[in-house]
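The structure that follows is given in the form of structure tokens.
Just one protein chain is left out here, and the rest sit where they should.
Here the chain labels run A and B in written order, and each chain numbers its own residues starting at 1.
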Amino acid sequence: MDESMHDKQPPSVTAASPPPEKPKGKPKTLKCPACAGTITVKAVGITINAVCSSCSSVIDITNENYQIIEKANQNTRKTLLDIGCRGRLSGVEWEVIGYIEKTDASGKYNWDEYLLYNPYYGFRFLVQDSGHWNFVKVLRQDVPGAGISSEILFEGQKFARFLTGEAIVSYVKGEFYWRVKKGERTFVADYIAPPRMLSFEKNDQEISVSLGEYIENDVVVDAFAVKGKMPYKTGVAPNQPAPDQAWFGKLWRVAATAFAIVLAVQFTTCAIADNTEVYHEQIEVSPQQKDQTITTASFNIPKAGNVLIQSSSPIQNDWVELDMSLVNDRTNEQYELKQAIEYYQGHDGGEDWTEGSTSANTYISRVPAGSYRLLMDMDAGALMRNSPVFLSLTIMRDVPAWSNFWLATVSIFIYPLYTLLKRWRFEKTRWSESDFPPAIYRILEQEEEDAS
Amino acid sequence: MMKLYTAFCVLVVLLMTIANSQGYVMTSLLSGTARADKTINHYHK
Partner (left out) sequence: MKKYNCPSCGAEVTFQSSLSVYAVCLYCRSMIVRHDVDVESIGTMASLPDDMSPLQIGTEGFYQGRSFSIIGRMKIGWEDGAWNEWFLYMGDGEKAWLAEAQGSYAISREIEQPATRDTERALGGWIAAFESKETKGFDDTAAGPELGSSIMIENQQLRVVDIRRTICLGSEGELPFAAPRGRETLSVDLSGSNGEFCCIEIMDGKKRTYLGNYVEWDEMRCQNLRTLEGW
């Protein structure tokens, strides 16, 4: 090389001698300044704080000085996912390179955060809280309102504020790309739109917003081949999707469609019903006739259909009982029914009250066409007192009845309403952990508080 | 579950349509006045 510098025309290096080989990327090992153990760094060039796996001291590796940030002399704690284990999530392989345990301000409640690394895709977090897991990505875009608003609009979705509080680092293991320190306090605000959650974190150094997605335990177990026992799920996680989330909307759409059809059928029925009177009589029954069977004249039912028998009597604090038979003149087929007309009223302690009604209506289904008579045996309070009874009898046919409609409607909505109740209870449990529950989930809270 | 419920709704709609068109009134069916007895009655007065 020295000789070529003295020449006027330095010889050019031919393509036959290629440039020095570039070293391929690989983890870096260094000696722990505290205990001389080996520290292996995976995210070389990015990691700035590494925790020695032998003595748990935190070392600053931004430069070759390898300063000890926090000296310790303890064994590393065992965690569910080991540092170095790999797993595949959303088609990408991730390696666990760090672990942080955090607590809330009271110190009584804690959760795990695993730092995942892929040299191509960057970093993610796997957060375990009360047995529920979230796959989290730090966002680079600005999220207006994060940390201050009660609601955030993000990617067209509304995220509702769920909690604000503090997160305090209580234990660290592995390596990190920021200066993580035990005891470090961060202000946290979580916003939910199940299954997603926006987490806003702020401390003296920086502000960051992350997007988390709820993932099922078995996804984590399958991805990382977890051998240990997964923590037991308690309660409902803030962004846990409701079990019926996928088909809840569809259920109500089906119910609404069925209801619309049923309503249309009913209106059609009402529109095309003949609704005609086939018999009417004002009957007076004297006390002497009280054991006699009353028979109506024959009347014609031209077409098969329903029949409505309407009886009324202008009674007061009295009763009339009718034992009826609708008899077909030709075949002698009969339809038996009972009607009770009871009407009482009074004046008690300054208030008027009434009970019962002066009329009774009974439907008979599917009466075939033909000539009919109605036979009646009557019992009445008036008759027993030797007074006459005045009865108004009307018989109608092809009457648009509403009971079919109501029965169909109730049948249609029983299951959706049951699902709604289950959903409401699920959401109430979800929001019971929050300081900002929507009003509808605060019902019954006061009663529960009073009871306890 | 959805399939079961949809089938159930179809059934309810069909039953109601048939009932309305044929003159069946559910409340009377349930209380028993739909039954006819082919008995010779002796109510001749």
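Heads up, the rule we're going with is that contacts are C-beta pairs under 8 Å (C-beta built on N, C-alpha and C of every residue); 3 or more make two chains touch, one makes a residue touch a chain.
Just so it is clear, the model here is predicted, and its values are computed rather than measured.
Participant: In the intact complex, which of the presented chains make contact with the chain not displayed?
Facilitator: A
Participant: Could you tell which one of A:Tyr66, A:Trp111, A:Trp178 or A:Trp319 touches the chain left off the display?
Facilitator: Of these options, the touching residue for the absent chain is A:Trp178.
Participant: Looking beyond the chains shown, say which of A:Gly37, A:Pro119 or A:Gly228 touches the absent one.
Facilitator: Candidates A:Gly37, A:Pro119 or A:Gly228; residue touching the omitted chain: A:Pro119.
Participant: Looking at the whole complex, which of A:Gly147, A:Pro194 or A:Gly305 touches the chain that is not displayed?
Facilitator: Answering carefully, the residue with contact to the hidden chain is A:Gly147.
Participant: Among A:Ile46, A:Leu163 or A:Leu420, single out the residue that touches the unshown chain.
Facilitator: From the options A:Ile46, A:Leu163 or A:Leu420, the contact with the absent chain belongs to A:Ile46.
Participant: Since one chain has been left out of the picture, which residues of chain A touch it in the full complex?
Facilitator: Missing-chain contacts on chain A: residues 1, 4-5, 10-13, 19-20, 22-28, 42-46, 48, 62, 93, 117-123, 140-144, 147-148, 177-179, 204-207.
Quick note on the criterion: only the chains that are shown with their structure count from here on.
Participant: In angstrom, rounded to a whole number, how far apart do the mean CA points of chain A and chain B lie?
Facilitator: The mean C-alpha positions of chain A and chain B differ by 37 Å.
Participant: Could you pull out which chain B residues touch chain A in their complex?
Facilitator: 1-2, 5-6, 8-10, 12-13, 15-17, 19-29, 33-41, 43, 45
Participant: Touching residues of chain A toward chain B in the complex: what are they?
Facilitator: Spelled out, the residues of chain A in touch with chain B are 247, 250-251, 254-255, 257-258, 261-262, 265-266, 269, 292-293, 295, 304-306, 325, 327, 331-337, 362-367, 375, 398, 401, 403-405, 407-408, 411-412, 415.
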